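Heads up, the thing below is written out as structure tokens.
For this view, one protein chain was removed and the others were kept in their places.
This part shows chain A:
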Amino acid sequence: MGRRPPSRRGREARRNLTAYGFLCAALICFGVFSWYPMVREVLLSLQENNFVDAPRWVGLDNFATVIEDPAFAQAWINTAAFTGLALLIGYVIPFCAAIVLNELRHAKAYLRFVVYLPVMLPPAVSVLLFKWFYDPGAGLFNQILGFFQLPGLAWLDSTDTALVSLVIVSTWMNLGSGTLIYLAALQTIPSELYEAAELDGAGLFKRIRHVTIPQTRLILLVMLLLQIIATMQVFIEPFMLTGGGPENATVTVAYLMYQYAFNFGNFGGGSAMGLMLMVVLIVFSAVYLRVSRENT
């Protein structure tokens, strides 16, 4: 006697059970690794907690403490400046690189690999590489400037150039990812549009202005928002290259947050800073979601 095939309802129940299983796993992962830390951060920001004594509720004292910190305003200014410079440099360069790569007829795969290569390097390695590049004495950059009879720069050691130097590192490290995304977007543009533009006598720049940019508007906007969100969290560059110096010129919000939590032992202060940054990023994330929704 063969086994009785499951009923339709049974099959649906089993399917649903599997789906709920997957859902539960995802919910647990998000709950443990995303939502719980966020809730914990909110709680910590309202507590004095050294993980030794019982936590003490202090209301908004932690926020007041970090806001009154002399480095607080500087950290936000630096972060905003870094984000702005990263948009100026790091937003334009990958797009231009993608256009160039898209226009190339030869060695496409090789050049794409070369552009993407820095992404494959661990960030710490890239940062240390630039640490040598930036050395005012024997560093590569000053050697190049010297070759062209130009005076060397202090790069990381000057309050004038330190932040820009960090932006250059960041741009180099992330160039590959941005370029590939732009390249993918460029390749979805129908070639007929370019042919029509060419027939109308449009040169390269006019084709970019009237075909490429309008056709990639959505991805450009999304990338802009994602880049703002990412660059506002800049940490590894100041942490490894400058230690926040010289004279606090590269102290960022994330770096100060780290200082509070892990060097000052003030987890409440660190959480308060994190929360403030989170609120700012939530605003940009909301805009990002809205833009994505409106354009899909």
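Brief remarks follow.
By definition in this document, a contact is a pair of C-beta atoms (placed from the backbone, for glycine too) under 8 Å apart; a residue touches a chain by one contact, two chains touch by 3 or more; residues count from 1.
What we mean here is this: contacts and distances are computed from a predicted model.
Here one chain is missing from view; checked against "Cytochrome c-type biogenesis protein CcmF", "Multiple sugar transport system substrate-binding protein", "Hydrogenase 4 subunit B" or "NAD(P)-dependent oxidoreductase", UniProt names that protein "Multiple sugar transport system substrate-binding protein".
Within the complete assembly, A:G244 is the residue of A:G90, A:G178 or A:G244 that touches the hidden chain.
Touch with the chain omitted from the figure is made, among A:Q47, A:T65, A:T83 or A:T252, by A:T65.
Contact with the undisplayed chain is limited, among A:V42, A:L129, A:A154 or A:A230, to A:A154.
Think of the hidden chain as still there; on chain A it touches residues 50-53, 65, 68, 70-71, 135-138, 154, 156-159, 239, 241-248, 259, 262-265.
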